[in-house]
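Just one protein chain is left out here, and the rest sit where they should.
Labels A, B, C and D are assigned to the chains in the order they are written; within every chain, residues are numbered from 1.
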Amino acid sequence: MLELKDVTAHYGTSQALFGMSLSLQAGEVATLLGRNGMGKTTTINTIMGIVRASGGSIRFDGQELVGRPSFRTANLGLGLVPEGRQIFPNLTMMENLVATASNHLGLPDPWTVEKVFALFPELATRIGSMGNLLSGGEQQMLAIGRALMTNPRLLILDEATEGLAPLVRRRIWEALTQIRGQGMSILVVDKNLADLMKIADRHFIVQRGQVEWSGTSAELAADEAVRRRYLEF
Amino acid sequence: DVKIGFVTTLTTPAAVIGNDMKNAVDLAMEHLGGMAGDTKLEVIYGDDGFAPETGKQATDKLVKQDNVDFVAGYIWSHVLLASRKSVLDADKILISANAGPSQMAGQLCDKNFFSTSWQNDQTPMAMGEVLNKAGVKSLYIMAPNYAAGKDMTAGVERTFKGEIKGKDLTKWGADAQLDFSAELAKAKASGAEGIFVFYPGAAGGAFIKQYDQAGLKDTLPLYSVFTVDALSLPKLQAADFKAVLGSKTTQEWDPTLDNEANKKFVADFKAKYGTYPSYYAAQSYDAIMLIASAVKAVGGDMSDKDKLRAAIKAADFSSVRGKFKFGTNNMPIEDFFLREVVTDADGTWTTKVIDTVYTDHVDPYAAECKMN
Amino acid sequence: MPTMSKRGWITLVVLILLAVLPPLFYLGGQAFYLDLATRLVILAIAAVSLNLILGYGGLVSFGHAAFVGLGAYAVGIPAHHWLYGGWDAIATLSGWLHIPLAVGVTALFALLTGLVCLRTKGVYFIMITMAFAQMVYYLIVSIEEYGGDDGLVIDSRTELAFFDLDKPLQMYALCFLSLLVALGLVRMIVNSRFGMVLQGAKGNPERMATLGFNTYAYRLTAYVISGAMCGYAGALLGNFTTFISPEMMDWHRSGELMFMVILGGAATTIGPVLGATVFIVLEEVLSSLPHPFGIYWQLPFGLLLILVVMFIRGGLAGLFSGRKER
Amino acid sequence: MTAVLKVEGLNKSFGGIKATDNLNLTVEAGELHAVIGPNGAGKTTMISQLCGTQIPDSGRVLFKGRDITRLAPHRRAHLGITRSYQITSLIMEMSVLDNVALALQAREGHSFRFLRPARSIAHLRDRGRELLARVGLADKADQATVALSHGEHRRMEIAIALASEAELMLLDEPMAGLGTQESLEMVALLKGIKGKHSILLIEHDMDAVFALADRISVLVYGHIIATGSPDEIRGNEAVQHAYLGEE
Partner (left out) sequence: MDTTLLVIQVLNGLQLGLLLFLVASGLTLVFGILDFVNLAHGSLYMLGAFVCASLTYALGNFLLAVVVALPVVGVIGYLTERVVARSLYARDHLDQVLATFGLILVFDTSAHVIWGPEGIAVPLPDWLNGQVALGSGLEVPTFRLLIIAAGLAAAGGLFWLVNYTRLGMLIRAGASNRTMVSALGIDIQMLFSLVFALGAMLAGLAGMLIAPITEANIGMGNSIIITAFVVIIVGGIGSIKGAFIAALLIGLIDTLGRAFLDDLFGLFMSSAAAENSAPAVSAMLIYLIMALVLALRPQGLFPPKVR
């Protein structure tokens, strides 16, 4: 479904991605793992067209994404929960949810505000609050809800559980497992490896802007050496 | 070769005046064939940008860089005041073709400074006399809030004998006030028998239109100075603002003045530029003609300043005003006429002289001038 | 000496050119160019002072022309009284009076308005500084004693110990030296601990407060320093032009100072000088094009400004910075 | 033990929401006191009131017995209170080292010092580098702050908090955004300074909390519902229910 081949990216003159390659099947949950500053966020932003790829190719359902403006990428069915939440601070919570909502692909049974509130009851009480006045965790939930409201086929979550209480975090993983059952693919960057191992099919370990290792959860669980080497725990 | 620097406003909306002056200067040069006797004349223009500081800079440049012998022009009193020192300190001749601040007629008069226009107070003083004669008992006054505006209101108050019902000085300068709704409402409510205004340049047209829209023509007759002129009339005619027809202004010159120089000037100007010349144009034309006469008189020799000054003071040229004479303070001693806005034979709106208000009028500051 | 950066070299070259060229022009009989350079250098001082708060402090003052104007009036008003008011006493010590007066008055004005203005942020700050400047403008316009709208001609220049300001070369020398001092002063300030706080407060005021800095006090201090420095430039300008008018403090003038700083490169040492130079020189060159191009000079000038902004990041100084991106 | 920080009956509401509701809390000298609670419970709001960027509606905040309820933030910093931000708050235009050096500079009294170039003041720079090394950013010291990744920004937050050497540190989710490995390092780091400073720690990372805290308070709807040792809290049923979920 999603395939990156030898993608490179630069910030000005400094290179951040050095030939990133990975692929993701429909209905799969995959993770990007790696230490701080290794290029996970950059990879995601390159897929979304926020950072311009300087080389390589990114294909989504056979369509080339490199060089495509990010709104067109999004309209192909990629939903982003960005690092650092990036809630619209000057919109109310409800407006944050509905402003960019869409169903470009005409998916049956699309996401609605009610469904999001069912997932995050905490949000239901803060409908009229301005985005910037929400607590860190509320913003994070909202960011996820907002992405879901665009009815993506591939959901990309960058540090989506940062700042969430354990209970909520667990609920998110549960929800994702559920969604994935409905044919959605998911790409996650997160630091809670323990949780991820439970729900993810495939892992990519990123090191200096490249995939250094990839494999299934079982393989990762089995391969202590890799864990020690790249993730060190 | 004799070089003349000519400072006027060529940018901003006020450039409408500057262009008219420039046209007149170009026409004068054409009439002279570019020569004053055997001496070639050259004109270099400077733009004051409607601001004293810029005007002074332009003047400095003409004096220091282009090394001109005369600096002429100047629409605005404050620009002239600011630039005066630059010219006079360099011992060059300064000739105002419009601005007439009281200081320069009085305390600050100078042997090197001449005017081909008037002193600010004179024109409104003439209007005051007109009002007295017409039996106007009470008056409302409006003018921009700057030096000449204050001079103008002082001028009319000096001679008008009736009651002043109210006076508004409105914001002027780069962001001048052009919407006069509040003032016109006050004027109307004041019950005055007439309204006196001074709004030069673009503001004049704006004022007339609002005066028209407010329907004041019958209740509050308009008496203006430097407001209705050959620059605003074509626009007003194009927009068909008939209210201005019949309105009265005073002036020292008019296109209908019956003398050879003026006939030629007006006819050629119309032929060349398609419009009537304004008094700004007439005064600028005179300024160049005055310079040319002096240069010719001294045979192009600019070194003997005394001789040059004497030649200028003699004013031996045929002015479009018919006669031209300098007073002791080097300001003209001249007649002032009452003019009315009329339609000419071709249907074009213009002015004509209907009365002479002053004959050989001397400005009220001449006595303060220590030069003799 | 450590090796000099590219921008350091540019600074040096620009300053050397400014030191050498104008006097050469003057001696070569082109007095007008010295005048032009004098004006340029004075405006550069004002721009440098503005850069201190605008570039390094993020305080975009849209009222700096008021400081220039007040500084100039601090020369003009005493001179006026001396000539027309019979205050002979002040004539003999005019240098001792004018300069401290200009600096003092503007510092005080900066302090008083700064107390209010600095409560606001961003664009609100821009506009409130402009509001105060406009008030001064209209105040001066309404004082007829000092010419109101017509302005005031300064008939006698300030008398100083080593410089005779009636001599164009000496006038220029003083202005140029003042520029050097101003540049040095601003450089010293921004690199000092005070300067670090000022720059930090530009980036993230709340963080600075929780670190323990009273950002208001630091900003106010910078504002006063900048205002006083600009007032000094105003005193020079008054002496140079020998004509002052409220026009000098019109918002357009404040805008021009701002544009010089941004054009040259805010928060760089030489930026304001570069900006002032390009601004003045271009204005001069374009407006002396033959008629009628000369009167439309603002068209190419405007286009140039747009192009510079669109294609050169960080102003003209950005052209010469070692760093490519940012 | 003496209380460094005492919060009495603190209230703060935003429109209809009571973000802080009669909150009472004590931080003893040298203790590491963790505050946990669900999202939106009012933890960050509490910190903001303690450091002075928000002013409570009512109640008192006492620092070493002194009432600081309405003191300006910079004055509290002078008294010895520092905070880190949950949502990264750095001076992006300056270099990484400058950010830390400013924090160090803040401790040295006023900065109305105009003469010496701040970047040549050796002790500030050296100590700054030392701190950056401690959070693993030694090689990034001279980079522009914007050019760092999110996790690196989070670590800068911590370096800055450490730089202040404040008597009381208010840390708002310092572990958030760190990788597993970095979190462990951070726990070690905090262990190292524990005891020297009083620390109020807000964290959703329970492993870290239980590893570090001397005492834990649980904040729900602006109100402390339980305070106790880690074991007491782990065993507390209400806490399990409101926050941790079945474990």
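Worth pointing out:
As a working rule, a residue touches a chain if its C-beta (ideal position, glycine included) is under 8 Å from a C-beta of that chain, and two chains touch if they have at least 3 such contacts.
Since the model is a prediction, treat every value here as computed from it, not as a measurement.
Considering the entire complex, the omitted chain makes contact with A, B, C. Among C:Val20, C:Met135 or C:Leu289, only C:Met135 touches the chain that is left out of the view. Checked against the full complex, the candidates A:Leu107, A:Met130, A:Leu167 or A:Met197 give a single residue touching the omitted chain, namely A:Met130. As for the chain not pictured, it touches subunit B at residues 11-16, 18-19, 145, 167-171, 174-179, 181-183, 185-186, 189, 202, 205-206, 209-210, 212-215, 231, 235-236, 238-241.
What subunit A contributes to its contact with the hidden chain is residues 48-50, 69-71, 73-75, 79-80, 82, 86, 88-91, 95-96, 98-100, 102, 104, 130-132, 146-147, 150.
Although one chain is not displayed, its contacts with subunit C can still be listed: residues 54, 60, 116, 119-124, 127-128, 130-132, 134-135, 138-139, 141-142, 144, 251, 255, 258-259, 262-263, 266, 296, 298-299, 301-306, 308-310.
We adopt the following convention: only the chains that are shown with their structure count from here on.
Other chains, considered apart from subunit A, form one piece (clusters defined by touching). Averaging the CA coordinates per chain and comparing them to the mean over all protein CA atoms picks out C as nearest.
Taking each chain's centre as the mean of its C-alpha atoms, the one that lies farthest from the centre of subunit C is A.
A count of C-beta contacts for the chain pairs B-C and C-D puts C-D on top. With centres taken as mean Cα positions, subunit C sits 37 Å from subunit B. Separating the centre of subunit A from that of subunit B, both taken as means of CA atoms, is a distance of 75 Å.
Multi-chain contact residues, meaning those touching two or more other chains, do not occur anywhere in subunit D. Of all residues in subunit A, those that touch two or more other chains are 11.
If you check the complex, the residues on subunit C that touch subunit D are 188-189, 191-197, 199-200, 202-204, 206-215, 218, 221, 326.
Interface residues of subunit D, counted against subunit A in their complex, comprise 14, 17, 36-45, 86-88, 147-152, 154-155, 173, 176-184, 204, 206, 243-245.
Interface residues of subunit C facing subunit B in the complex, by the touch rule stated above, are 30-33, 35, 39, 141, 147-151, 153, 155, 241-243, 245, 247-248, 250, 252, 287, 291, 294-295, 298.
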